[in-house]
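This structure is in structure tokens; I'll ask about it shortly.
Chains shown are a subset, placed as in the full complex.
Residue numbering begins at 1 within each chain, and the chains themselves are lettered A and B in the order written.
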Amino acid sequence: MRAAVVGASGYTGLELVRILLRHPGFELAVVTSEQNAGTPLGEYAPGLAGLTDLTFEAVDVASIAKRVDFVFTALPHATAAPVVKGFRAAGLPVVDLSADFRLRELATYESWYAPHPAPELLSTAVYGLPEVYREEVRKAQLVAAPGCYPTSVLLPLLPFLRAGVIAPGPVFVDSKSGTSGAGKKLAANLLFSEAASNCSTYAVGGKHRHLPEMEQEASVAAGADVSMVFTPHLLPTIRGIVTSIYLTPQAGFDQAQAEAILNEAYGDEEFVRVLPQGQTPSLAAVRGSNFCDVAAVVDARTGTLLLLSAIDNLVKGSGGQAVQCANLMLDLPENTGLLEAPLVP
Amino acid sequence: MRAAVVGASGYTGLELVRILLRHPGFELAVVTSEQNAGTPLGEYAPGLAGLTDLTFEAVDVASIAKRVDFVFTALPHATAAPVVKGFRAAGLPVVDLSADFRLRELATYESWYAPHPAPELLSTAVYGLPEVYREEVRKAQLVAAPGCYPTSVLLPLLPFLRAGVIAPGPVFVDSKSGTSGAGKKLAANLLFSEAASNCSTYAVGGKHRHLPEMEQEASVAAGADVSMVFTPHLLPTIRGIVTSIYLTPQAGFDQAQAEAILNEAYGDEEFVRVLPQGQTPSLAAVRGSNFCDVAAVVDARTGTLLLLSAIDNLVKGSGGQAVQCANLMLDLPENTGLLEAPLVP
């Protein structure tokens, strides 16, 4: 199965490359980058030297469509959709890692992002969270890989919303992400001299673009509108997201019930690890892996529920989850190419 | 004014030393450490070489009481109280940086810590948050310097509780601290190889010892019992705490009201900076300084209030605040020795 990574020079694209180079079901055949067309991948990213002879090319949908069987698009929002449309028109299955096909409502997309370049495809896209939409992903030809923050939030949260054990009211979400989540962007706040030894919030007060995607999926799970307060932080790490979610459950809800809900949801899942009581998720335990670690803590004294999670934003939060979806779409074992252990330490 | 730092080999004690060496109102006359008695301070902490000729001595209250006019105690809880008692009996004013005199209720202290070695002093101690208890601190002979997390939580929170604008229900607090908050303790999770590139929670579910201190002061401000959910995190930085507090205010509460409350509380305070709208606190802006930066964000869409703060845990969260209290106790200008600018970058 020959694959293309369209938009391979960003951190998301490079992570797809890293995974696909070791994936027994794919031959990575095409990598694109407009700015770096003509540059060997191993020269652009010296870490990959010796592992591939590929050279970046510019996007030419017609040409690429003839040379591959599967496409991953890792382009900026609004840039991705027209390219996805081209590959879909050529009959190729696509996993798109942009925001272009994550939102079901066109109006929501356009209020948060830009005019949608291919709205007719929205209804054909499946939200690529395999633990939630596994069967839909299997049958899909277009999968929208979730954002990194939403993955870290929805996996712990959705089972509780589905179970109907949460009292109404806004969900408070406090997330902390490594700098790679912001991409390879030349912004002053992402300089080492500014981000190291530092931590701060950004996009507070309902301004982060991952919010509508999270509220959409939370509302589906709850069967009712769910609103969220989302506070993202920039952490002085390269990779990883840890998330805390503060909830008020029904009266009498206890630790055993919370663990039962998580275990029922994820007991058979390979990539979601429900931590035993007393353990809490950490970036170190997921670094470089496709795992999402989750834990629930009921505080009987205050009558509250705390949900915790950790992922590597570039793996389970991005490239790894995209490949997990691709495996499903191609009827490969879901974990193919994804069982790498975390770097410890 | 000759000062002693009793327990000067830990990070809190060293920070007191760092500040007092440059303080025009104090002559640092005595530093103690049982384990390092006889070792020159500049040999133990090479960064201080050339700035002082002091040598650690073992604690001998009677001897030290004759040679100093003011005492800072930076000993572990339960170890501090007997020493404080000795210095107080000798008539010396004391700022204690342990937990021993922060809690008003003996039973609360003993349920969280240990049998109290000097309960008779509890009622004489003032909680050393100058922005809240300035007049009491001025008159006190025994001040209990607040914990680092409580400082980062109470400064943004108390004005809103005092104003009576918060709906009943638990306060959700998500805090992130650098490793120096855990002291110079040889624990595996504090090793660079474990803590770097990492972030995780600990002591969740109502287990952190700073919780009773925070609930005590929040309840005083609210005039009613306030319960808190407190989720501390270990950050891969040496210094600094950032805190997010999630609240539900009364209906109709807006951004202007929130800012008015903060400005009224802190408009005249030198060390609490209320950030202009759109700015959020960051560790980088307070590193090495005695500032506490605070901000409030009302999210009208969800009807919620987010409070944010940042401090250097070793300065405003510990040694700096202790010196701020000492300045008040000695009728010195409150900012004496504390106007150092943060390290930028």
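Things to note:
The rule is simple: contacts are C-beta pairs under 8 Å (C-beta built on N, C-alpha and C of every residue); 3 or more make two chains touch, one makes a residue touch a chain.
Everything quoted here is computed from the prediction, not taken from an experiment.
This structure file defines a homomeric complex of 4 copies, of which 2 are shown in place.
Going forward, only the chains that are shown with their structure count from here on.
Centre-to-centre separation of chain A and chain B, using mean CA positions: 38 Å. Considering their complex, residues 169-170, 172, 174, 176, 178, 193-194, 197-202, 204-206, 227-229, 231, 233, 235-240, 242, 244, 246, 248, 280-284, 287, 297-299, 301-304, 306, 308, 310, 345 of chain A touch chain B.
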